[in-house]
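See structure below.
Left out: one protein chain. Kept in place: all the others.
Let's look at chain A:
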Amino acid sequence: MNRTPSVTKRKTAIFLHKSLHGNRFAQVALIVLLWLAGEAVSRGTGLPIPGSVLGLFALLYLLITGTIRLSTMRRGANVLLADMLLFFVPAVLAVLDHSEFLGLVGLKVLAVIFAGTLMVMCMTALAVDVGYRLMLRMESRHAVS
């Protein structure tokens, strides 16, 4: 046997690239297939992780191992990601069932969201900025010693 796993992987990558690249719908179809497989695994094993997230990890694994190239999938993924709003906007109409949001409850919810978001943004930005400076300082110390 002169066929090492990496050769097989490269051949798969080339085969997938040739058959999928340039065809957005085929790329979307492969993504849908990974989603369905993820759902099947999630339901079959009873894992507390949604099938779509398992599908995400599967695609990420295929990309990292080089079985699928980024250029093979990029356009298909962008078709789905660019119009994400269309796919969850129906749920937003749930507001129709909640006339109480027109009164005090609505104002309270808005207050929670605005104040909460302000705090989340401040805390995150400050944490990342402090962490970033700390990391740079540690790296420069390493470089000196």
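Quick notes
Following the convention adopted for this analysis, a contact is a pair of C-beta atoms (placed from the backbone, for glycine too) under 8 Å apart; a residue touches a chain by one contact, two chains touch by 3 or more; residues count from 1.
In this text, contacts and distances are computed from a predicted model.
Of the names listed as "Ribulose bisphosphate carboxylase small subunit", "Multisubunit sodium/proton antiporter MrpG subunit", "Putative effector of murein hydrolase" or "Spermidine/putrescine transport system permease protein PotB", the one that matches the UniProt record for the absent chain is "Putative effector of murein hydrolase".
Of the listed positions A:R10, A:R43, A:K108 or A:R137, the one in contact with the omitted chain in the full complex is A:K108. Although one chain is not drawn, its touching partners on chain A can still be listed: residues 28, 31-32, 34-35, 38-39, 48-53, 55-60, 63-64, 70, 73-74, 76-78, 80-81, 83-98, 105, 108-129, 131-133, 135.
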